[in-house]
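Input: one structure, supplied below.
Note that this complex is displayed minus one protein chain, with the remaining chains in position.
Moving on to chain A:
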Amino acid sequence: MTTVIEAEGLTKRFGTTQALAGVDLAAREGTVLGVLGPNGAGKTTAVRCLATLVRPDAGRARIAGHDVLGDPAAVRSVIGLTGQYASVDEDLTGTQNLLLIGQLLGLRTRDAKARAAELLAWFDLSEAAGRTAKTYSGGMRRRLDLAASLVGRPSVIFLDEPTTGLDPAKREEMWDVVRHVVADGATVLLTTQYLEEADALADEITVIDRGRVIAHDTPDGLKHHVGGQRLRVRPADPGRLEDVRRLLTALTGSTPAGSGRGELTCRVADDAVLPGLVAQLQAAGIAVSELSLHLPTLDEVFLTLTGRPGAGAQRAAEEAA
(Lines give C-alpha, C1' and ligand atoms only; values in the text may rest on other atoms or scores of the structure.)
Protein backbone atom coordinates (compact mmCIF):
# COMPACT_ATOMS: atom_id res chain seq x y z
CA MET A 1 0.00 0.00 0.00
CA THR A 2 1.28 3.43 -0.88
CA THR A 3 1.67 6.21 1.62
CA VAL A 4 -0.57 9.03 0.42
CA ILE A 5 0.03 11.54 3.18
CA GLU A 6 3.59 11.87 4.37
CA ALA A 7 5.14 14.67 6.38
CA GLU A 8 8.60 14.85 7.90
CA GLY A 9 9.83 17.31 10.46
CA LEU A 10 7.16 19.97 9.87
CA THR A 11 8.10 23.12 11.76
CA LYS A 12 6.15 26.35 11.98
CA ARG A 13 6.52 29.34 14.24
CA PHE A 14 4.03 32.21 14.55
CA GLY A 15 5.79 35.06 16.34
CA THR A 16 6.83 33.62 19.67
CA THR A 17 4.58 30.57 19.40
CA GLN A 18 6.17 27.36 18.16
CA ALA A 19 3.05 25.85 16.60
CA LEU A 20 4.88 22.87 15.11
CA ALA A 21 8.23 21.64 16.40
CA GLY A 22 9.03 18.83 13.98
CA VAL A 23 5.92 16.76 13.24
CA ASP A 24 5.99 13.51 11.24
CA LEU A 25 2.74 12.15 9.87
CA ALA A 26 1.95 9.26 7.55
CA ALA A 27 -1.25 7.76 6.21
CA ARG A 28 -1.60 4.86 3.80
CA GLU A 29 -4.00 4.95 0.88
CA GLY A 30 -7.61 4.33 1.83
CA THR A 31 -7.07 4.65 5.58
CA VAL A 32 -7.97 7.20 8.23
CA LEU A 33 -5.20 8.83 10.22
CA GLY A 34 -6.45 10.33 13.46
CA VAL A 35 -4.44 13.25 14.81
CA LEU A 36 -5.33 13.55 18.47
CA GLY A 37 -4.40 16.47 20.65
CA PRO A 38 -5.75 19.26 22.85
CA ASN A 39 -6.48 22.82 21.73
CA GLY A 40 -3.28 24.52 20.68
CA ALA A 41 -1.37 21.28 20.11
CA GLY A 42 -0.69 22.24 16.49
CA LYS A 43 -3.29 20.07 14.78
CA THR A 44 -4.83 22.84 12.72
CA THR A 45 -1.44 24.25 11.72
CA ALA A 46 -0.33 20.80 10.58
CA VAL A 47 -3.46 20.44 8.43
CA ARG A 48 -3.01 23.93 6.99
CA CYS A 49 0.59 23.10 6.06
CA LEU A 50 -0.49 19.89 4.32
CA ALA A 51 -3.36 21.65 2.55
CA THR A 52 -0.95 24.32 1.15
CA LEU A 53 -2.57 27.16 3.13
CA VAL A 54 0.48 27.73 5.30
CA ARG A 55 4.14 27.39 4.34
CA PRO A 56 6.05 25.42 6.95
CA ASP A 57 9.33 26.97 8.13
CA ALA A 58 11.07 23.63 7.76
CA GLY A 59 10.26 20.04 6.92
CA ARG A 60 8.87 18.23 3.91
CA ALA A 61 5.45 16.93 3.00
CA ARG A 62 4.05 15.02 0.07
CA ILE A 63 0.39 14.46 -0.70
CA ALA A 64 -0.31 11.67 -3.21
CA GLY A 65 3.25 12.04 -4.39
CA HIS A 66 3.07 15.82 -4.92
CA ASP A 67 5.40 18.01 -2.94
CA VAL A 68 3.44 20.49 -0.82
CA LEU A 69 6.07 23.20 -1.23
CA GLY A 70 7.28 22.37 -4.73
CA ASP A 71 3.98 21.77 -6.48
CA PRO A 72 1.12 23.15 -4.39
CA ALA A 73 -1.20 23.40 -7.41
CA ALA A 74 -0.98 19.63 -7.95
CA VAL A 75 -1.65 19.06 -4.24
CA ARG A 76 -4.75 21.25 -4.40
CA SER A 77 -6.09 19.20 -7.29
CA VAL A 78 -6.28 16.04 -5.16
CA ILE A 79 -7.30 17.35 -1.72
CA GLY A 80 -10.49 18.37 0.01
CA LEU A 81 -10.41 20.49 3.17
CA THR A 82 -13.03 20.88 5.85
CA GLY A 83 -11.95 23.37 8.44
CA GLN A 84 -12.66 23.59 12.12
CA TYR A 85 -14.99 26.50 11.47
CA ALA A 86 -17.34 25.54 8.70
CA SER A 87 -16.25 27.77 5.82
CA VAL A 88 -19.50 27.82 3.90
CA ASP A 89 -20.80 31.08 2.49
CA GLU A 90 -23.67 32.08 4.75
CA ASP A 91 -25.35 34.31 2.17
CA LEU A 92 -25.53 31.53 -0.41
CA THR A 93 -27.97 28.64 -0.42
CA GLY A 94 -26.80 25.06 -0.01
CA THR A 95 -27.08 24.52 -3.74
CA GLN A 96 -25.29 27.76 -4.59
CA ASN A 97 -22.41 26.90 -2.26
CA LEU A 98 -21.80 23.57 -3.96
CA LEU A 99 -22.47 24.90 -7.46
CA LEU A 100 -19.83 27.58 -6.90
CA ILE A 101 -17.17 25.00 -6.04
CA GLY A 102 -18.14 22.77 -8.97
CA GLN A 103 -17.91 25.66 -11.44
CA LEU A 104 -14.60 26.78 -9.98
CA LEU A 105 -13.29 23.27 -10.50
CA GLY A 106 -14.21 23.55 -14.16
CA LEU A 107 -17.33 21.39 -14.24
CA ARG A 108 -19.88 22.35 -16.84
CA THR A 109 -22.78 24.08 -15.11
CA ARG A 110 -25.06 21.11 -15.82
CA ASP A 111 -22.57 18.69 -14.27
CA ALA A 112 -21.93 21.01 -11.34
CA LYS A 113 -25.69 21.16 -10.67
CA ALA A 114 -25.97 17.38 -10.81
CA ARG A 115 -23.03 16.95 -8.46
CA ALA A 116 -24.51 19.52 -6.04
CA ALA A 117 -27.88 17.79 -6.01
CA GLU A 118 -26.22 14.40 -5.52
CA LEU A 119 -24.15 15.62 -2.56
CA LEU A 120 -27.05 17.49 -0.97
CA ALA A 121 -29.16 14.34 -1.13
CA TRP A 122 -26.31 12.28 0.25
CA PHE A 123 -25.84 14.65 3.19
CA ASP A 124 -29.56 14.79 3.85
CA LEU A 125 -29.72 18.47 2.92
CA SER A 126 -32.06 18.29 -0.09
CA GLU A 127 -34.92 19.92 1.75
CA ALA A 128 -32.70 22.80 2.85
CA ALA A 129 -30.99 23.12 -0.53
CA GLY A 130 -32.77 26.35 -1.44
CA ARG A 131 -32.26 28.07 1.92
CA THR A 132 -29.30 30.29 2.72
CA ALA A 133 -26.67 28.59 4.87
CA LYS A 134 -27.27 31.32 7.45
CA THR A 135 -30.46 29.48 8.44
CA TYR A 136 -28.71 26.11 8.88
CA SER A 137 -28.06 24.49 12.25
CA GLY A 138 -24.49 23.79 13.32
CA GLY A 139 -24.72 20.18 12.21
CA MET A 140 -26.15 21.12 8.83
CA ARG A 141 -23.37 23.64 8.24
CA ARG A 142 -20.75 21.04 9.01
CA ARG A 143 -22.38 18.64 6.58
CA LEU A 144 -22.58 21.31 3.88
CA ASP A 145 -18.95 22.21 4.52
CA LEU A 146 -17.91 18.59 4.16
CA ALA A 147 -20.04 18.27 1.03
CA ALA A 148 -18.28 21.33 -0.43
CA SER A 149 -14.92 19.67 0.13
CA LEU A 150 -16.10 16.57 -1.74
CA VAL A 151 -17.39 18.25 -4.90
CA GLY A 152 -14.19 17.57 -6.82
CA ARG A 153 -14.00 13.98 -5.58
CA PRO A 154 -10.70 14.47 -3.79
CA SER A 155 -8.66 11.37 -3.05
CA VAL A 156 -7.21 12.94 0.11
CA ILE A 157 -9.50 14.64 2.60
CA PHE A 158 -8.49 16.74 5.60
CA LEU A 159 -11.10 17.01 8.33
CA ASP A 160 -10.09 19.49 10.99
CA GLU A 161 -12.14 18.74 14.11
CA PRO A 162 -15.28 17.93 12.14
CA THR A 163 -17.42 17.30 15.21
CA THR A 164 -16.17 19.87 17.72
CA GLY A 165 -19.20 21.66 19.10
CA LEU A 166 -21.74 19.11 17.81
CA ASP A 167 -24.04 17.26 20.16
CA PRO A 168 -23.55 13.48 20.46
CA ALA A 169 -26.31 12.54 18.01
CA LYS A 170 -24.95 14.87 15.33
CA ARG A 171 -21.49 13.55 16.02
CA GLU A 172 -22.61 10.02 15.23
CA GLU A 173 -24.15 11.26 11.97
CA MET A 174 -20.87 12.90 11.04
CA TRP A 175 -19.00 9.70 11.81
CA ASP A 176 -21.24 7.78 9.42
CA VAL A 177 -20.47 10.30 6.71
CA VAL A 178 -16.73 9.95 7.28
CA ARG A 179 -16.99 6.16 7.15
CA HIS A 180 -18.89 6.45 3.89
CA VAL A 181 -16.23 8.69 2.37
CA VAL A 182 -13.52 6.24 3.37
CA ALA A 183 -15.52 3.33 1.98
CA ASP A 184 -15.48 5.24 -1.31
CA GLY A 185 -11.71 4.93 -1.33
CA ALA A 186 -10.52 8.28 -0.02
CA THR A 187 -7.64 8.73 2.40
CA VAL A 188 -8.61 10.85 5.38
CA LEU A 189 -6.63 12.83 7.91
CA LEU A 190 -8.90 13.70 10.80
CA THR A 191 -7.98 15.87 13.76
CA THR A 192 -9.89 15.53 16.98
CA GLN A 193 -9.80 16.20 20.68
CA TYR A 194 -11.68 12.99 21.46
CA LEU A 195 -10.04 9.60 21.81
CA GLU A 196 -13.51 8.17 21.38
CA GLU A 197 -13.74 9.75 17.92
CA ALA A 198 -10.28 8.68 16.85
CA ASP A 199 -11.09 5.18 18.11
CA ALA A 200 -14.35 5.10 16.15
CA LEU A 201 -12.86 6.24 12.85
CA ALA A 202 -9.09 5.99 12.64
CA ASP A 203 -6.89 3.13 11.49
CA GLU A 204 -3.91 4.74 13.16
CA ILE A 205 -3.64 7.54 15.68
CA THR A 206 -0.89 10.12 16.06
CA VAL A 207 -1.02 11.99 19.35
CA ILE A 208 0.49 15.46 19.26
CA ASP A 209 1.14 17.92 22.04
CA ARG A 210 2.82 21.33 21.90
CA GLY A 211 3.78 20.82 18.27
CA ARG A 212 5.41 17.42 18.79
CA VAL A 213 4.34 13.85 18.17
CA ILE A 214 4.20 12.05 21.51
CA ALA A 215 2.69 8.76 20.36
CA HIS A 216 1.75 6.93 17.20
CA ASP A 217 -0.16 3.67 17.29
CA THR A 218 -3.27 1.82 16.24
CA PRO A 219 -6.35 2.64 18.34
CA ASP A 220 -6.05 -0.75 20.09
CA GLY A 221 -2.36 -0.25 20.72
CA LEU A 222 -2.95 3.21 22.11
CA LYS A 223 -5.81 2.06 24.31
CA HIS A 224 -3.70 -0.81 25.55
CA HIS A 225 -0.94 1.64 26.34
CA VAL A 226 -3.18 4.01 28.25
CA GLY A 227 -5.05 1.24 30.03
CA GLY A 228 -8.11 0.42 27.99
CA GLN A 229 -11.43 1.53 29.38
CA ARG A 230 -12.63 3.25 32.50
CA LEU A 231 -15.43 1.74 34.60
CA ARG A 232 -17.52 4.16 36.61
CA VAL A 233 -19.95 3.13 39.34
CA ARG A 234 -22.18 5.38 41.41
CA PRO A 235 -24.20 3.61 44.11
CA ALA A 236 -27.69 4.98 44.65
CA ASP A 237 -26.95 5.08 48.37
CA PRO A 238 -23.68 6.98 48.96
CA GLY A 239 -23.31 4.99 52.18
CA ARG A 240 -22.53 1.89 50.14
CA LEU A 241 -19.49 3.47 48.47
CA GLU A 242 -17.00 1.47 50.54
CA ASP A 243 -18.79 -1.79 49.70
CA VAL A 244 -18.54 -0.91 46.00
CA ARG A 245 -14.85 -0.09 46.42
CA ARG A 246 -14.13 -3.54 47.94
CA LEU A 247 -16.10 -5.22 45.19
CA LEU A 248 -14.29 -3.36 42.41
CA THR A 249 -10.86 -4.00 43.90
CA ALA A 250 -11.53 -7.70 44.15
CA LEU A 251 -12.98 -7.91 40.67
CA THR A 252 -10.54 -5.79 38.64
CA GLY A 253 -7.37 -5.99 40.70
CA SER A 254 -6.84 -2.23 40.26
CA THR A 255 -7.41 0.44 42.84
CA PRO A 256 -10.58 2.47 42.23
CA ALA A 257 -10.26 6.22 42.44
CA GLY A 258 -12.99 8.29 44.00
CA SER A 259 -14.03 11.57 42.45
CA GLY A 260 -15.57 12.92 45.63
CA ARG A 261 -18.98 12.94 43.99
CA GLY A 262 -20.14 9.60 45.33
CA GLU A 263 -18.71 7.63 42.43
CA LEU A 264 -15.71 5.39 41.83
CA THR A 265 -13.67 4.98 38.64
CA CYS A 266 -11.19 2.24 37.87
CA ARG A 267 -9.27 0.99 34.85
CA VAL A 268 -10.39 -2.22 33.23
CA ALA A 269 -8.73 -4.12 30.40
CA ASP A 270 -12.02 -4.82 28.59
CA ASP A 271 -15.76 -5.01 29.14
CA ALA A 272 -15.69 -8.71 30.21
CA VAL A 273 -15.89 -7.70 33.88
CA LEU A 274 -19.26 -6.05 33.42
CA PRO A 275 -21.61 -9.07 33.78
CA GLY A 276 -19.73 -10.26 36.88
CA LEU A 277 -19.91 -6.83 38.43
CA VAL A 278 -23.63 -6.53 37.80
CA ALA A 279 -24.24 -9.97 39.35
CA GLN A 280 -22.16 -9.16 42.43
CA LEU A 281 -23.79 -5.76 42.93
CA GLN A 282 -27.15 -7.48 42.80
CA ALA A 283 -26.08 -10.21 45.21
CA ALA A 284 -24.83 -7.59 47.66
CA GLY A 285 -28.10 -5.67 47.32
CA ILE A 286 -26.41 -2.48 46.07
CA ALA A 287 -28.55 -0.37 43.77
CA VAL A 288 -26.59 1.86 41.37
CA SER A 289 -27.63 5.12 39.80
CA GLU A 290 -24.78 5.02 37.26
CA LEU A 291 -22.73 2.20 35.83
CA SER A 292 -20.72 2.99 32.74
CA LEU A 293 -17.74 2.00 30.66
CA HIS A 294 -15.96 4.69 28.73
CA LEU A 295 -12.71 5.27 26.90
CA PRO A 296 -10.11 7.40 28.63
CA THR A 297 -10.60 11.10 28.01
CA LEU A 298 -7.90 13.11 26.30
CA ASP A 299 -6.71 14.32 29.68
CA GLU A 300 -6.37 10.74 30.94
CA VAL A 301 -4.46 9.82 27.77
CA PHE A 302 -2.09 12.71 28.30
CA LEU A 303 -1.63 11.92 31.94
CA THR A 304 -0.56 8.41 30.98
CA LEU A 305 1.62 9.39 28.01
CA THR A 306 3.37 12.40 29.48
CA GLY A 307 2.95 12.02 33.21
CA ARG A 308 1.30 15.42 33.33
CA PRO A 309 -2.23 16.58 32.69
CA GLY A 310 -3.16 17.54 29.11
CA ALA A 311 -3.00 21.15 28.05
CA GLY A 312 -6.78 21.31 28.31
CA ALA A 313 -6.76 20.31 31.94
CA GLN A 314 -3.86 22.65 32.62
CA ARG A 315 -5.70 25.52 31.08
CA ALA A 316 -8.83 24.71 33.07
CA ALA A 317 -6.72 24.60 36.22
CA GLU A 318 -5.08 27.92 35.38
CA GLU A 319 -8.42 29.54 34.73
CA ALA A 320 -9.78 28.20 37.99
CA ALA A 321 -6.75 29.50 39.91
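Just so we're on the same page, a contact is a pair of C-beta atoms (placed from the backbone, for glycine too) under 8 Å apart; a residue touches a chain by one contact, two chains touch by 3 or more; residues count from 1.
Note that contacts and distances are computed from a predicted model.
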item	value
Omitted chain (choose from "Pyruvate ferredoxin oxidoreductase", "Phosphate ABC transporter membrane protein 2, PhoT family", "Transport permease protein" or "Cytochrome oxidase subunit III") - UniProt protein name	"Transport permease protein"
Sole contact to the chain not displayed, among A:V54, A:M140 or A:V301	A:V54
Selected from A:A74, A:I214, A:L251 or A:L293 as touching the chain missing from the view	A:A74
Of A:G65, A:G138 or A:G276, the residue in touch with the unshown chain	A:G65
Options A:E8, A:D24, A:E118 or A:E196, residue touching the unrepresented chain	A:E118
Footprint left on chain A by the chain that the document does not show	4, 14, 29-30, 48, 51-54, 64-66, 71, 73-74, 76-81, 83, 85-92, 96, 100-101, 103-108, 111, 114-115, 118, 132, 148-149, 152-153, 155-156, 184-186
